[in-house]
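The complex is shown incomplete by one protein chain, all other protein chains being positioned as in the whole.
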Amino acid sequence: MNKLLAEEIYYDMVLGRLFELAAKEHYMAGDIAGFLHLDIGQEGFSVAAMKAFEKGDVFTTYREHVMAISRGIDPQAVMAELFGKASGISRGRGGSMHLFDPSHFFYGGDAIVGGQIPNAVGCAYARKFLGQEDGVMVVFGDGATSGGAFFESLNNASTKKLPLLFLCENNGYAIGTKITRVAPFEKQAKKAEPYMLTMEVDGMDAVAVYKAVKEAQHLIQDGHGPVFLEAMTCRYEGHSMSDPGNYRSKEELEICKAKDPIERMEKVLHETYLLSSEQIDTLRQRAQKVVDDAVEFATAAPEPELEELYTEVFCKGCANVVS
Amino acid sequence: MNKLLAEEIYYDMVLGRLFELAAKEHYMAGDIAGFLHLDIGQEGFSVAAMKAFEKGDVFTTYREHVMAISRGIDPQAVMAELFGKASGISRGRGGSMHLFDPSHFFYGGDAIVGGQIPNAVGCAYARKFLGQEDGVMVVFGDGATSGGAFFESLNNASTKKLPLLFLCENNGYAIGTKITRVAPFEKQAKKAEPYMLTMEVDGMDAVAVYKAVKEAQHLIQDGHGPVFLEAMTCRYEGHSMSDPGNYRSKEELEICKAKDPIERMEKVLHETYLLSSEQIDTLRQRAQKVVDDAVEFATAAPEPELEELYTEVFCKGCANVVS
Amino acid sequence: MLYREALNKAIDEAMAVDETVVVLGEDVGLYGGSYRVTEGLIARYGEKRLIDTPIAELSIVGNAVGMAMGGLRPVAEIMTANFALLAFDQIINHMAKYRYMSAGKITLPMVVRFPQGVSRQLAAQHSESYEQMLSAVPGLIVFAAGDVNYAYHALKYAILSDDPIVFIEHELLYNKKGEVDLNAEFDPFKARIVKEGKDVTIVSYLKMVDDVMAAVPEIEKQLGKSCEVIDLCSLNPIDFKTLESSLKKTGSIVVVEEDHKMGSYGAQIISWAAEEMFYSLDAAPLRISGADVPIPYNRRLELASIPTPDSITEQIVSWAGNNGI
Partner (left out) sequence: MLYREALNKAIDEAMAVDETVVVLGEDVGLYGGSYRVTEGLIARYGEKRLIDTPIAELSIVGNAVGMAMGGLRPVAEIMTANFALLAFDQIINHMAKYRYMSAGKITLPMVVRFPQGVSRQLAAQHSESYEQMLSAVPGLIVFAAGDVNYAYHALKYAILSDDPIVFIEHELLYNKKGEVDLNAEFDPFKARIVKEGKDVTIVSYLKMVDDVMAAVPEIEKQLGKSCEVIDLCSLNPIDFKTLESSLKKTGSIVVVEEDHKMGSYGAQIISWAAEEMFYSLDAAPLRISGADVPIPYNRRLELASIPTPDSITEQIVSWAGNNGI
């Protein structure tokens, strides 16, 4: 990883953290509603995965703000979406859980746990069919690894040797349920073993995640078939803003926070890339500015017109055809 | 296996074969309709599994006539069900695919591929909860091992260490689709490896199936948790009466028929248990008589009354309650 | 008592009287349920009876069916209606049919409960209503709890009954307050006359009952007529008797429902009225429903996609004008 990239990753992580903190603040202020799932603690994972999987398509879940931004979607359009505004990336119709941007090959934002995985399989089939060799990455949580959609996808992707990276973000919890209470083992990669190569990485270490995803993408691009990569992470906040998170002990949370991916990356910048504290600070300030601008933009952005309610439901032609 | 049991298994296999042949005949004569899935070629598997899994609950699929009979359900009630008669085991409402008899702990006859598997998981939970230690066996085809219901069940049964035997009847085909064309490997037990002990058996060898199922049942009764047993079999007929079965070559079918489980068991009776040809013939004749009686019974049995259309839909009380 | 407390009480009491009652679902145990309906129960009844499941709705219902076959009385919770779609095969092909297909040999004493409807900006994948689909499945009883008293009595009835029952709750009702009348005889199949009236029959259920009641004073004021408001309670079977008497009295019927209009549950009620009560109708029936769109996130759009007290008032008043009421 060169210095520029390391900086970029660090910058995106900070941007992600600050974005999430702003989202939290504006949720509490009532500017954002619905379910808001913060990615705080997992920025290293989210950012590094997006940076490493350079080209190709990405499918993910409702916990996707940081990924969306790191994928290149304008933070203003993301924040405006959280605010439900017409300038949002989904014109205020999707909200926090449903950020979509095909121009960035980002089909994120499925709120049915595991539901995006078969979609990613189909997309991988399509891309291979069309001779597009970049591959597809699907991100999902540990909670998704017990549902039929996930299992069917392992089987199908493996049968067809599809260029698909299964990237499991294992933060140990599905809302309040510890994965080990509802699965026979702790690491879910085991479920993929009959079907494909599996790998594990420390999801709190952005550099490691970057390398692992890069390696996996090369494998799938080389026609190796699907790969399963599990990243052990942890989230600092409750599942969503409506979850107080009482099921985790203070100690558990402390251990988790001690691995903070941003601090870790900061150390890397210092020690490996010899950035000064001032240089790092400049990056932070730049990120803060972007977040502040995003909030300002979102605040000022217009509400969707009421006519928006009825657009893009049916085909454009239908109404005429019938009448 | 003692002689009596060997005879019994052989007798049930012949009974099964003759029953299926009679069903086929009466389907062609128009006495039976709908989908009729014959078990010809697989009788060794079906009978031995039922005999071995003595107590406990059995869940299975639409290809279940032979299992039902071997489980102890009166062949007359089964044949009458195929004829759609009021004396049928499901009073003519279920037909060939839906034979149920809780008094024999037989919840067979689900026609949604894989649909019975989560039911069996739940039943195993209930039995364990209630301190009933016989265990549950769920039978399904190779075609069921790609669907979400199956996978979720492996995971759940394993997490809860349930007394459940997953018995896969792998006859290599799901209707016209060879399993190897739609799965990454030939033997489906591999899919269960992350979750439980897996075993394989020659499904054309009744003695081997008997032993394997016995062993598996002991394991699950001993609190070992779920076990997966895969039996390699083959069916002689098309998938159902409406399938001409053109997707299999003559040679493939010949190879398959050369392993005939009945002939094989006959040899065992001769060689190990020293039965004479006459003794074997007597068993055959006895079976033929039972099948003939079943057909006669089914033919003579009354059609259900038209009022039957509306019984057992809602609770008995509802109508009154509302009125 | 709050609606969610009433549900909790119903489950608690059913578990106390019958040891075979078990609850399963995502986060129902340690977490106490995402809407706190099962709070505290795991402490009382243990992990074997409060079963936290992984996120696998097909299995939640599929296992419940098997548990019922194996001698238990499972109460399955699906976290939100939308996820119930993953279990539709088990609900419709299994839960609803085993009794009939087996000629009554199999009974399934089980309940599947879930919250549905438009809450607050949960967007398209978390805001749906499925009474339309599930009430149309022969073999299922479908209850919809519109108030605290019904929530308690009907859920307790459902758990202890031998029938497969779908029990629908509404996302926005969990903190609704109300009384539970423990002395009254209770019939969960009976519609509830929320308010008597003589000129217009308004039929509703779940949260829309509250919205109707919020609209009624203004409607009555503007029209100078009185409305009879009925909470259907049991969506299948339907208490047509109660509807019939009301309709005979008023000569008109309005259905108010939150779900999309096209093919809605309310169409069944209007269709019944037109088919069976045609000559008692003095006016065209009216159906007030949600818009035929997936539910949008933005609050203005969201509110525009469902009936509100204001839009109910407006539509009824304008309808009354057009129909000479």
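Residue numbering begins at 1 within each chain, and the chains themselves are lettered A, B and C in the order written.
Keep this in mind: a residue touches a chain if its C-beta (ideal position, glycine included) is under 8 Å from a C-beta of that chain, and two chains touch if they have at least 3 such contacts.
In this text the structure is predicted, and so the values were computed from the model without any measurement.
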Which displayed chains the unshown chain touches: A, B, C
Residue, one of C:Ala124, C:Ala215 or C:Leu247, that touches the chain absent here: C:Ala124
Hidden-chain contact residue, picked from the options C:Leu85, C:Leu223 or C:Leu303: C:Leu85
Per the touch definition above, residue among A:Lys51, A:Arg127 or A:His239 touching the missing chain: A:Arg127
Chain not shown: contacting residue from A:Asp12, A:Asp39, A:Glu64 or A:Asp101: A:Asp101
Contact residue for the chain not shown (choose from A:Met28, A:Ile255, A:Ala300 or A:Val313): A:Val313
Hidden partner interface residues of subunit B, rising order: 33-35, 84-85, 90, 92-98, 110-114, 143-144, 146-148, 174-177, 181-183, 247, 303-304, 306, 308-310, 313
Residues of subunit C in contact with the chain not shown: 58, 82-83, 85-86, 88-89, 92-93, 96-97, 100-101, 123-125, 128, 132-133, 135-136, 138-139, 236, 259-260, 262-268, 270-276, 278-279, 281, 283-287, 291-294, 296
On subunit A, residues whose C-beta touches the chain left out of the figure: 57, 59, 90-91, 93-94, 98, 100-103, 107, 109-110, 112, 115, 117-127, 129-130, 136, 148-149, 152-153, 155-156, 159, 311-315, 318-319, 321-323
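The rule is simple: only the chains that are shown with their structure count from here on.
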Subunit B and subunit C: spacing of chain centres that average the CA atoms, whole Å: 40
Whole-Å separation of chain centres (CA-atom averages), subunit A against subunit B: 46
Residues of subunit A touching at least two other chains: 146-148, 182-183
Junction residues of subunit C - those touching two or more other chains: 53-54, 56, 58
